[in-house]
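As you look at this complex, bear in mind that one protein chain is not there, while each of the others sits in place.
Chain naming follows the written order as A, B and C, and within any one chain the residues start at number 1.
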Amino acid sequence: MIATPLFRHLFPALLAMLLCVAPVAAQQPSAVNPTASSVTEKQLLDALKPNSTDTIAGRVSIPDVRAGNLIQPTGVEFRAYQTTTIFQVGAIAIPGMLALLALFYLIRGRVRIQGGPSAQTIVRFAWFSRFVHWMTATSFIALGLSGLNLVFGKTLLLPVIGASAFSAMSQLGKFVHDYVSFAFALGIFLMFVMWVKDNLPALRDIRWIVQFGGMLGFGHPTADRFNAGQKLMFWATILGGGTLAVSGYIMMFRPVSFAISAMQLATVVHGLTGVVLVAIILAHIYIGTVGMEGAFRAMGRGTVDLNWAKEHHSVWVEKVARKRPKDISGGPAPAPAE
Amino acid sequence: MTSFIAAVLAVVAISVGASFLLETQQQTVDKTYATSGTRVDLDPRLSGGVAPKH
Amino acid sequence: MARMKFLCDADRCIECNACVTACKNENDVPWGINRRRVVTINDGKPGERSVSMACMHCTDAPCAAVCPVDCFYTTADAVVLHSKDLCIGCGYCFYACPFGAPQYPKAANFGSRGKMDKCTYCAGGPEADNSPEEFAQYGGNRLAEGKLPLCAEMCSTKALLAGDGQIIAQIYKERVAKRGYGSGAWGWKTAYKEDIAT
Partner (left out) sequence: MLTKRSDTKTRRARLAHIDAHGHTPLDRRSFLRNAGMTATGLAAVGTLGAATVQKAHALPPVDLGKPTTVKKNICTHCSVGCTVTAEVQNGVWVGQEPSWDSPINRGTHCAKGAAIREIVFGDRRLKYPMKLVDGEYNKISWAQALDEISAKMLEIREKSGPESVWWLGSAKFTNEAAYLYRKMAAFWGTNSVDHQARICHSTTVAGVANTWGYGAQTNSYNDIRNSKTMIIMGGNPAEAHPVSLQHVLTGKEINRANLIVIDPRMTRTAAHATEYVRIRAGTDIPVIYGLLYHIFENGWEDKTFIEQRVHGMNDVRAEAKKWDPKTVEDVTGVPGEQLKRVAEMFAKQKPSTLIWCMGATQHTVGTANVRAYCTLLLATGNVGAPGTGANIFRGHTNVQGATDLGLDVITLPLYYGLDDNAWRHWSRVWEVDFEWLDGRFDKKPGPNNTTINYRSLPGIPSTRWFDAVTIAKDQIDQRDTLKAAIVFGHGGNTVPRMPEMMKGLAALDLLVVADPHPTNFVSLAGRKNGTYLLPIATSLECDGSRTASNRSLQWGEKIVEPIFESATDYWAIYELAKRLGFADKMFKNIAMVKGKFGDEPEAESILREINKGGFSTGYCGQSPERLKAHMKNQKHFDIVTLKANADAPAEIAGDHYGLPWPCWGTPAQRHPGTPLLYNTNLHVKDGGGTFRARFGVERMMKVKAQENGQEIEKEVKENLLAEGSYSLGSEIKDGYPEFTMAVLKKLGWDTDLTADERTTIDKIGGNNIDGVSWATDFSGGIQRVAIAHGCSPFGNAKARANAWNLPDPVPVHREPIYSPRIDLVAKYPTRPDFKSFRMTNAGFSVQKAAVDKGIGKSFPIILTSGRLVEYEGGGEETRSNRWLAELQQDMFVEIHPADAAARGIVEGGWVWVDGPENNAKIKVKALVTERVGKGVAWMPFHFGGWYQGEDQRKNYPAGTDPIVLGESVNIITTYGFDPVTAMHEGKVTLCQIRAA
């Protein structure tokens, strides 16, 4: 489904972003009657076939060089993407993830702190880290909702609330999507800078993955500040968010030198990355809230229960105890997760 | 909690800032598609506003 | 019911741009927006051909298919129109359109490109026929007066044909039969899934 020709030509397309790709001239001796041998549409389309991201382009006198594109065959593929691919990918990824999470909840239930809450807490995230997380998170929710609206709104919402209201809402959503994106992009950048050091892969990550973090009861693998699951989430967010930002800004700023095929590609990449990331983030939200006892306060208050920390991040706790013992403090009895 | 509220405020601030900055940078097509030899009277119809209703 | 189409006979088109200015004249289209344009292929070489292109009013229009707010509609004459009140300026129709017909009042996409504008086949928009409101947003509505789009009506060499698809196809066929050559009905395969057998 995803393997539309757009993807087959991902790299050539990026290279071929220059406009005015000269049409392949028909081979004609100059003395021949030019009327009889006039260039035809079919001829030009056939010539384009080896590289379907090209357009039949010619010369126009107006400064809008894109107007020189007479026929762009990739419009058909974009249409297929927009009406089918993204819809199906989204319809599989997001409800699928929700179903998976529900299934997981049914099987595993809430992951409890096995040792029970202790009286001690350990500082997990400083204020600025939490600020960045929430900035990224809230903007992602706004972007996700307004983005999903463009994919599913027409099918799900429009019949319910009517064209006028839906259009007004979508228009607003589009403005929100455009402007909020800057906060999101900034957040992604800061998160990368803050946490990349702790998210570099380590050998023990393999064990963590093999044991699936102990969540299905194969015992608790050790982890540093971030376990392999969190690292995967980090990289998904950074790469996914980064991709979204780059493709989004291409869509937004529309560099003149970009061919339509490049713009289409940006749109496709943006959309698909978007729905997939939404699905991934759903898992993140699940595990940070309903799915695991004691996890939410890491971002809520910045501190976590020491027992929770020991269970999930034993290596890290040891390091903190060694380097910054002050971060571990006897606090009040832990409150249940919000 | 403060970090969350600050984050929401930051999102709003950044978005509003971006909208102002970008809307002032926004170019209408009459300006974009005019070259050095021209003086086009910029068309108010392209820069926003709602069509006059009679 | 007539199925309205455009056909540009590239063997007649001399790139005089009458269609472009006729469109501006009829619909008072502002500078920077070209609902119709003429593209010259193989410029300066033997076999050079010019084709006047605008919205082809496709059968099963891609623009309508990809529009996230469903602002397009097809009239009984098979003309593809849209509502500017509903359009949010997302730009998807421009990417989907094989002919580059959709245009936007703003060049970059900071916030908004503005409401999409395209050839209406001189058939206005969803407002009441030939009302000032319709004219303000979409330009003239010649179809409602029983006239065809001005671009085709004013074409200097009668290269650009507008009207019922069967009739203009017939005209084109007869021309090709008479003169013995034809470089094809540009865009028909893409827009209408049809070729004119000549």
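By definition in this document, a residue touches a chain if its C-beta (ideal position, glycine included) is under 8 Å from a C-beta of that chain, and two chains touch if they have at least 3 such contacts.
Computed from a prediction, not measured in an experiment: that's the story for all the values here.
Student: In the full assembly, spell out which visible chains the left-out chain is touching.
Tutor: Counting the whole assembly, the omitted chain is in touch with A, B, C.
Student: Tell me which of C:C8, C:C119, C:L143 or C:I196 is the one touching the absent chain.
Tutor: The missing chain is touched by C:L143.
Student: Can you list, in ascending order, the subunit C residues touching the missing chain?
Tutor: Interface with the chain not displayed, on the subunit C side: 1-2, 11-12, 14-22, 24-26, 28-34, 43-46, 48-50, 73-77, 81, 83-86, 88-89, 105-106, 111-112, 114-115, 117, 123, 126, 128-130, 132-133, 135-137, 139-140, 143-148, 150, 152-158, 161, 163-164, 167-168, 170-171, 174-175, 178-180.
Student: Using the touch rule from the top, list residues of subunit A that touch the missing partner.
Tutor: For subunit A, the residues touching the absent chain are 30-31, 33-35, 61-63, 162-165, 167-168, 171-172, 175.
Student: For subunit B, which positions touch the chain that isn't shown here?
Tutor: On the side of subunit B, residues 19, 23, 26, 28, 33-41, 43-53 touch the unshown chain.
Definition applied: only the chains that are shown with their structure count from here on.
Student: If you average the CA atoms of subunit B and of subunit C, how far apart do the two points sit, in angstrom?
Tutor: For subunit B versus subunit C, the centre distance works out to 29 Å.
Student: For subunit A versus subunit C, what separation do you get between their C-alpha means, in angstrom?
Tutor: Once rounded, the distance between the two centres reads 37 Å.
Student: Residues touching two or more other chains, restricted to subunit C: which are they?
Tutor: Only 32, 107-108, 110-112 qualify.
Student: Residues of subunit A touching 2+ other chains?
Tutor: 62, 64, 175, 178-179
Student: Could you please specify the touching residues of subunit C with respect to subunit B in the complex?
Tutor: Going through subunit C, the ones touching subunit B are 30-33, 84, 103-108, 110-112, 114, 132-133, 136-137.
Student: Which residues of subunit B touch subunit A in their complex?
Tutor: Listed in rising order, the residues of subunit B that touch subunit A are 1-4, 6-8, 10-11, 14-19, 22, 29, 32-35.
Student: Which residues of subunit C touch subunit A once you look at their complex with the stated criterion?
Tutor: Interface residues on the subunit C side: 10-11, 17, 32, 34, 37-43, 45-51, 53, 62, 65-71, 85-92, 94-100, 107-112, 181, 183-184, 186-187, 189-190.
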